[in-house]
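Yeah, one chain of the complex is gone here, protein chain that is, but the others are all in their spots.
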Amino acid sequence: MWRFIGIRLLQAIPVILVVITVTFFLVRMAPGGPFDSEKPVTREVKAALEAQYKLDLPLYQQYFSYLGDLAHGDLGPSFKYSGRSVNELIAAGFPVTAELGLYALLVALGIGCLAGIAAALRPNTPQDYIPMSAAMIGICMPSFLLGPLLVLVFGIYLDWLPVSGWGDIPGDKILPSLTLGSAYAAYIARLSRAGMLEVLNQDYIRTARAKGLPQWQVVLKHSLRGGMIPVVAFLGPAFAGLLAGSFVVETIFQIPGLGRFYVQAAFNRDYTMILGTTVFLSVLIVLFNLLSDILAAWMNPRLRAQYGK
Amino acid sequence: MTSQQTIVDISQAEQGTSLWHDAWLRLRRNRLAVLGLVVLVLFTAIALLTPWIAPYSYQAQNLELGASPPSAAHWLGTDIFGRDLLTQIMYGGRISLAVGFVATSVALLIGVTWGAIAGYVGGRTDAVMMRLVDILYALPFMIFIVLLSVVFGRNMLLLFLAIGAVEWLTMARIMRGQVQSLRQQEFVEAAISLGLSPATLIRRHLVPNALGPIIVYTTLTIPNVMLLEAFLSFLGLGIQPPQTSWGLLISYGAETMEEYPWLLIFPGLALAITLFSLNFLGDGLRDALDVRGAKD
Amino acid sequence: MVTGIPENHIVRAIFEGLAVKNPYTLEPEPGVAESWDISEDGRIVTFHINPEAKWSNGDPMSAHDYVWSWQRLLSPAMGAEYNYMLFPVKNAKAFATGEITDFDQVGVKALDDLTLQVTLNERTPYFIQLMDHYSTFAVHRPTIEKFGKATDRYTPWTRVENIVSNGAFRLKTWALNRRIEVEKSDTYWDRDNVKLNGVVFYPTENVVSEERMFRVGQLHYTNSIPLGKIPLYREMENSPYVQAPYLGTYFFLLNTTRPPLDDVRVRKALSMAVDRETLNKTVLKGSNVPAYSITPPDTLGYYPPQLFGYDVARARELLAEAGYPDGQGWPGLELTYNTSEDHRKIAVALQQMWKDALNIEVTLTNQEWKVYLDSVTQMNFQIARRGWIGDYVDPNNFLDLYLTGGGNNNTGFSDARYDDMILHQAPQAATREERFDIFYRAETLLMEQMPIIPIYTYTSKHLIHPSVNGLPPNLMDSLNLKYVWLDRNWQPEQAGD
Partner (left out) sequence: MSLLEVQNLEVSFVTRNGTNKAVDGISFSVDTGKITAIIGESGSGKSVACYSLLGLVPRPPGRIDGGRALFEGRDLLQLEERQLREIRGRDIAMIFQDPMTCLNPYMTIGKQLMEPLRYHRKVSREAARARALELLEEVGIRDPASTIDNFPHQFSGGMRQRVMIAMALINEPKLLIADEPTTALDVTIQAQILKLIAELQHKRDIGVIFISHDLAVVADIADTIVVMKQGKVVETGDRAAIFQHARDPYTKKLLAAIPTDSKPPQALQPEPLITVRNLCTWFDQGRGSEPVKAVNDVSFDIHRGEVLGLVGESGSGKSTIGRSILRLVPVTSGNVNFDGTDLTALQGRELKQMRRRMQMIFQDPFASLNPRMTVYDTLAEPLLLHRIENRKTVGQAVLKLMDDVGLARAFVRKYPHEFSGGQRQRIAIGRALATRPEFVVADEPVSALDVTIQAQILDLMQALGREYGLTMLFVSHDLAVVRHLADRIMVLYHGEVVEQGSGEELFTHPQQAYTRQLLQSIPGRSLLA
């Protein structure tokens, strides 16, 4: 098991290195610099600014100096938020995004699994069609549409929940989590339906039924584990997607998360912030993919034994 | 099965591969799938004929009229420029359908090929190919897009490519998983022992058998692509006003959903109907191509 | 150092300049300086600092603080974006560009602890106004030096736990992208007149979300409002919607170096074919004021010339004269704007107006903000959307944009007479009337060449909760929180921006 994790982590190093390199040069190639603004500054001012952030050095020197800092875990100063380091900004934004992502994932798992299992138990009946149609809409409903809709209904017309914020007013975490989680709930519903259908057709389910077990026990004790494996395998990519895709929701609900920092950084050409966030997210994506693979393997005793060697 | 010998018309037997032909025959029996197909064909036909059948010019503004709810003159109402919404949706459909189908085809082509090769060859090749996919997943998409739009300027072809370049990643992963499991099957071994080249083997034996999940994923990709197009257009890579698309109409509509709900509802409906049609057709196609399912 | 309009509110809440603008009249009134004298020729300004003025750590404020702060602002190494605010000061520009390195030559002197003498290049009527611009505020030297060199940008002196300020409020919380809280300062010289106990600022990029927060009572004050919502709010009784003229102009830059826009007739035809009244009434929901020149009307009593109006017939004539009768032979034109819903609406409307009136095709290109800035600076466009918000109330702030080679010119417009009028004649003018007359003639010259197509004069648009008082609309959209008070019948004090 540890060997397997070790190999995967080793494999991740070149991936992340390439990501850093490509991103580094990509952001530099994009037109407009961090200090361009609507009221352009004089050439002298710009030169002074660039000198302050070492942007006056040759690009390759900047690159290696960045890599050197990175090796020490230093992501550099933010260009946009003067006086703040990228590490600090990520430390401020990430917990929020992670929490949002976690709740969204819980929403997605809760709704998705229930709908998927319900559909799988009675395939090709309304109990199947209705949640699956909803799932289809859920997958394709963009969050820039779903978020405002939920806000209008629950925040404004019904006046049940706050329309924005994060941790400021009780209940303000509900709508963002729902908005972000719904698309993934839909995917999970489809995955768990397919997974459960597959498992329910297995011989060992027949064995369980031949033992005289009632339906709910057959589902809970015998089908769930196998049926959920595809869902678990999807969790890694899903969580990565949630992290990367949370900026729309963060913007709609005024949430001070990493996604918003990231997009602002991209618009501001905050080079160090873009790079820092990209590196951070790609490490996270690698880790979560690994975690979900391990979890999926752990759920399958046979694979568990294989990796255990 | 009867053992009675029947004379078979040889010319009929010569008609090459018949998987698609048979799938078509089976598809025709699936009422929902046919409905989906009819709707899609209808939408495509409308899109193609729009310049001749649109009730209004899609540019003509009537600023004084502004946004008006559905009426006899404007069946679906007008937008804030007083432009006929039905016309806008019809023209938007041209872009959205084109983007949806072409970009998805690009993604399909790259993703299926990439995934099939990685899954079939395996080993180091697979590792390198999939790491490349990982890298592309991790790159900051927005910067990438902005850069593309600047370096290459703005054109539709680029839009298709950009979207295809993003969407093929997941497609490749699915395909790879499918191929990996298919590769274990004996019929693949049989094909190898016949002396088939890897390319032929992938094309003839692996791809057709992996189509099910790919088709389902494709039907989900098309609407996503249509919405992604709106995002790219918003960033300046995609189409430019007064051209429009369903994704753009929906995102404009979402901004004013309280004041002018029809500006959201009707483009949303157009997309939703397309989405359901695609889904019915996709499920139908999957079943039709799954020759085993037809009888069991 | 912070830039941009929303941050401006926060800086002005926790810092105060030598003079502040009265929100009702926009006339300067005492800030850190309790009074000031201006010499006969207008070149020497002497500020008398209020002995009661203190930093938030209790240190008294002194004239030396200003000398040091302004030196810091003007230091080339600092790279301050707004250092030009002090360029009216003698030798300030030379120091900022590194021509001279001795700050003693710059016209800023502390005569004693409480007297600051400033020597200007020439009479600068708007100089006192500049003292209310945050770039000219004093900063606390010991704090800054504790965390690094004076000119280091990347130091943590602005943190809540470190910052020392001198305004009516002081920083309490700074949660990035979440909220910024300020509380009443107990060292502020005029603390008895400060009525709010504190203010909470919510940063937002999304004007739609902002409106929703206001609607459910999460905000007292919004920075803006979505266009589509304006009619709804306007019709409300006791409407919270407050709209007022704002010192800014929305216009399009025309690149006069490229055909077909190198022909003044084409430029004029395009400008005349724009029906600004209808555009404002319909697409813009009457939220702005049609503009026909660059300077907003009533800029401290100055009214710009109006040389033309909406005139399709004349526009067609001009276009025909330029060689494109009824749009024939039209080579096409590209209009660039930065990505935004409202810019798109205007561009789409204009595109169709030109099509209808002149039968010419104009294509639209929207660009991401930094890309757009790049295009504009490089003059890599034909027509580009642009806006200018005045930093101080004076026509000069708008008219000096079009000096030959000016950093914000971006049109290729160049006229020696114009340069002379703005650079030399106007500063020499003895009276305000004479000065405005020079501006009027210069602006006439400018608009005859039409290097820009003015569209509208901005208005400030806010939603203000009925319980909020002391937030009068003004031309600068200047928010002086010192004057604000809440009706006690209403909920806790919050403001958003």
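Couple of notes before you dig in:
So that you can tell them apart, the chains are marked A, B and C in the order they are listed, and the count of residues begins at 1 in each.
What we mean here is this: contacts are C-beta pairs under 8 Å (C-beta built on N, C-alpha and C of every residue); 3 or more make two chains touch, one makes a residue touch a chain.
Being a predicted model, the structure only gives us computed values, none of them experimental.
Contacts of the undisplayed chain with the visible chains, over the whole complex, involve A, B. Among the residues A:107, A:186, A:208 or A:231, only A:208 touches the chain that is left out of the figure.
Even with one chain removed from view, subunit B keeps its contact list with that chain: residues 1-8, 10-14, 17-19, 22, 185-187, 189-197, 200, 204-205, 208-209, 289, 291-292, 295-296. Interface residues of subunit A with the unshown chain, by the touch rule above, are 3, 202-204, 206-214, 217, 221-222, 225-226, 299-302, 305, 309.
Keep this in mind: only the chains that are shown with their structure count from here on.
Considering the contact criterion stated above, the chains in touch with subunit A and with subunit B alike are C.
The geometric centre of subunit A is 24 Å away from that of subunit B, both derived from CA atoms. Centres computed as Cα averages put subunit B at a distance of 48 Å from subunit C. Centres computed as Cα averages put subunit A at a distance of 39 Å from subunit C. Of all residues in subunit B, those that touch two or more other chains are 146, 150, 258.
The multi-chain contact residues of subunit A, meaning those touching 2 or more other chains, are 30-31, 148.
Considering their complex, residues 30-33, 35-42, 44-53, 77, 81-84, 89, 92-93, 148, 151, 155-156, 159, 162-166, 168-169, 251-257, 260-261, 264, 267-269 of subunit A touch subunit C.
Those residues of subunit C whose C-beta lies close enough to touch subunit A in the complex are 1-3, 76-81, 83-84, 96-98, 151-159, 175-179, 202-206, 208-209, 212-213, 215-216, 218, 368-371, 373-375, 377, 387, 407-408.
The touching residues of subunit C, when paired with subunit B in their complex, are 208, 226, 228-229, 231-232, 278-279, 281-283, 339, 341, 344-345, 347-349, 351-352, 355, 363-368, 371.
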